[in-house]
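As you look at this complex, bear in mind that one protein chain is not there, while each of the others sits in place.
Coming up: subunit A.
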Amino acid sequence: MTDAASGSVDRSVQVKLVLLGEAAVGKSSVVLRFVSNEFQANKEPTIGAAFLTQKCRLEDRVLRYEIWDTAGQERFHSLAPMYYRNAQAAVVVYDVTKATSLEKAKSWVKELQRQANPNIVIALAGNKVDLVQTSPSSSGSSPSPESEDEADDATATPGEAPSASGGEPESLRQVPREEAQAYATEAGLLFFETSAKTGEGIVEIFTEIAKKIPIEHILASTRGSAGRSAGRVGGARQEVNLEEQQSKKDACNC
């Protein structure tokens, strides 16, 4: 597989992406879902980092993600720069059932914004969202009601959408969607709630990142130009992304 990838110097653009986040939030599971559409209930903790690749088609372009899945435990922290150096994208993962994992995610974002490549595209992913959903209704293959929910959360009344906002399963939830969304907007991050288990939101992350990546820059292979990162105002971009997300769900076919 290496040969195929490195041998053909076609239109594909390489994008280095790093996954960061507290231990056991599901980083490796997210990658596994994206790369081979699988889920393993008991994945071994990542030691150091794992490396995987996956192609992703976006309009006329092919992106080749080089994914670095890092170890989550605090003491591995000092190794992280080795993996995020030169990364063009990062997915910072937290676990929606664990409030502290969002704190850790925030500190990763802070570190990336200060230490990493200035043009890095960062996505925040609240994983394990399957644990806080009513299982039979939402696992039924349609992520679309979820996306609508996202778009106008405020207007959805409990009466109209009893399945999505039912009270009991939410009891496991420790990070309200709104809180994370608000933080992501403020920090200029893409934001998704995901489930590596059901596959919800996984492909979307990578698609949206692909759209946001300044591909011309990578092609020109010149880094720098700090001016571009000034557009990190967040709010406006976030909206655009949310709209696009609905239309291009299966942009990634690999």
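The definition used in the following text is that a residue touches a chain if its C-beta (ideal position, glycine included) is under 8 Å from a C-beta of that chain, and two chains touch if they have at least 3 such contacts; residues count from 1.
Throughout what follows, contacts and distances are computed from a predicted model.
**Q** So which of "Rab-GAP TBC domain-containing protein", "EKC/KEOPS complex subunit BUD32", "Multifunctional methyltransferase subunit TRM112-like protein" or "Atpase of the pp superfamily-related" is the UniProt name of the chain that got left out?
**A** Hidden chain, UniProt protein name: "Rab-GAP TBC domain-containing protein".
**Q** Who touches the missing chain here, A:Leu19, A:Val35 or A:Ala49?
**A** Once the missing chain is taken into account, the touching residue is A:Ala49.
**Q** Since one chain isn't shown, list which residues of subunit A touch it in the complete complex.
**A** Subunit A touches the missing chain through residues 1-2, 6, 22-24, 40-49, 51, 53, 66, 71-79, 81-83, 99-101, 103-104, 107, 110-111, 114-115.
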